[in-house]
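Here's the structure we're looking at; comments come further down.
Every protein chain except one is present and positioned as in the full complex.
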Amino acid sequence: MTFTPGTFWFEAWAAREALLVGLGVTLASAMLSIVMATVCGIAVGVALSYGWWWLSGLARLYVDVMRGIPLLVLILFTYYGLALFGINVPAFWAGVVALGAFATAHVAENFRGAVQSVPAGQMEAAKAIGLTFRQRLAYVILPQAFRRILPPWVNTALEIVKGTTLLSIIGVIELLLAAQQQMARNYMIVDFYLLTLALYLVINFTLAQLGGVLERRFSYLRY
Amino acid sequence: MIDYHFDWSVITRNWDKFTDALLLGLGLAVVSLAIGSVIGLLAAYARLSPRKWLSYLVWAYVEFIRCTPLLLLIFFLYFGLPEFDITVLDKSQSFVLSLSLYAGAYMCEVFRSGLASIPKQYVEAAKAIGLRPLQRQLYVVLPVMFRITLPAVSNNLISLFKDTSLAAAIAVPELTFTARQINANTFRVMEVWLTASGLYLVTAYVIATLLRLVERRYAAIR
Partner (left out) sequence: MSEPPLLQATNVRKHFGKVEVLKGIDLTMRQGQVVSLIGASGSGKTTFLRCINLLEEHDGGEILLDGDPIGYKLAGETRKRLSETKISAQRARMGMVFQQFNLFPHLTAAENVMLGLVKVQGKPKAEATDIASHWLGRVGLGERKDHYPYQLSGGQQQRVAIARAVAMQPRLLLFDEVTSALDPELVAEVLGVMQALAEAGMTMLLVSHEMLFVREVSHHVVFLDQGRVAQEGRPEDVFDHPENERLRSFLGRFHGLFGR
């Protein structure tokens, strides 16, 4: 192995800082979006499952619209749209908001599914021992729903990490764009795409395995 | 809203561009779904094959695709293949190749669970009337499997249709690319993106409704 300019290892080493910064932006945007999607998604999910008819209707509309529009369109719309309102947000934050809003719909839908998959008998047994509505949610329904929602939640996280690559299109220098900038300098297109791919695979494969582990861990919730 | 006046004439003037772009996206999605289904079906049989190495190979393919950002795959094939002197593919074809490989992995999972869920009695009954292995697959297993997997397949078609928006990144003139271009030329941000979003939404809704009708037609099997 030679370590001279023009070889892959030399160029990779030379690009390490740029790539690591890009990786940091990828991880940061993914995590911020996941946090936002989790908080908002549960709120929308509760509205979807237990809201008054108009509230659950609104939540349903939100979820269906978000799931019918491509993520890229949402990102571009948010990016150009916010600028229009005179809100001068950096592309990074526009991207995080769009990703988060998108993933919110997925978390909400998963939440609704998880709540619905808890059999009616659980609610009745909780009523029979005299728990109030709030207690029934807190001690019986939600603990079960959360165990069921964790595996798809990890899956949503994986989709978000993949989705952060779309931020490159509005000029956020995350991992993909950082790598492309290096390619523009060293022309090692195949090598650098493979390197980038390897980094994504490490993150996402870990997430995928985590999802599998959680699914097995909570498989005892049989009825 | 800060001093924004809607001017929808930009949409009517460019309506043909929007519809052409929409149809191109739909075409890309359908072709990719078709190729992806063939890949997925072969892969599903390979995944269930008793040959361990073959099964693992397919597992690796599916996990690889599941963990790879689609945009990266699109760029890699579009910019990477010419490096290997493979220059026969134009932008759209290169994109279809990416999306088909992507769809293949997801279809493989759909078909695999579909094949696994077919009751053994069907196969046994097919054996009992003397059908040969290939006949059993063609006349019994596959027809049942397609009916079982139809809802998942239609979900995949909608996902693929939405994914065609990524073709914009390599300048394939589908809906997102076209919208972005009109946006850049006219600065009618709200009109352009509301229209694009609306077209995507309506199309996804129409696909879902049509396929639900097809599903109902075949729902007899339970």
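The chains carry the letters A and B, assigned in the order they are written, with residues numbered from 1 in each.
Quick note on the criterion: contacts are C-beta pairs under 8 Å (C-beta built on N, C-alpha and C of every residue); 3 or more make two chains touch, one makes a residue touch a chain.
Here the structure is a predicted model, which means the values were calculated and not measured.
Partner chains of the missing chain, restricted to those shown and counted over the full complex, are A. Only one residue in the set A:55, A:131 or A:190 touches the chain that does not appear here, and it is A:131.
Checked against the full complex, the one of A:9, A:139 or A:187 touching the unshown chain is A:139. One chain is missing from the display, and on chain A it is touched by residues 119, 121-122, 124-133, 135, 139-140, 143-144, 147, 220-223.
Following the convention adopted for this analysis, only the chains that are shown with their structure count from here on.
Listing the residues of chain B that touch chain A in their complex gives 1-2, 4, 63-64, 66-72, 75-76, 79-80, 83-84, 162-166, 168-169, 176, 179-180, 183, 189-190, 193, 196-197, 200-201, 204-205.
If you check the complex, the residues on chain A that touch chain B are 65, 68-74, 76-77, 80-81, 83-86, 158, 161-166, 168-169, 176, 180, 189-190, 193-194, 196-197, 200-201, 204-205, 208.
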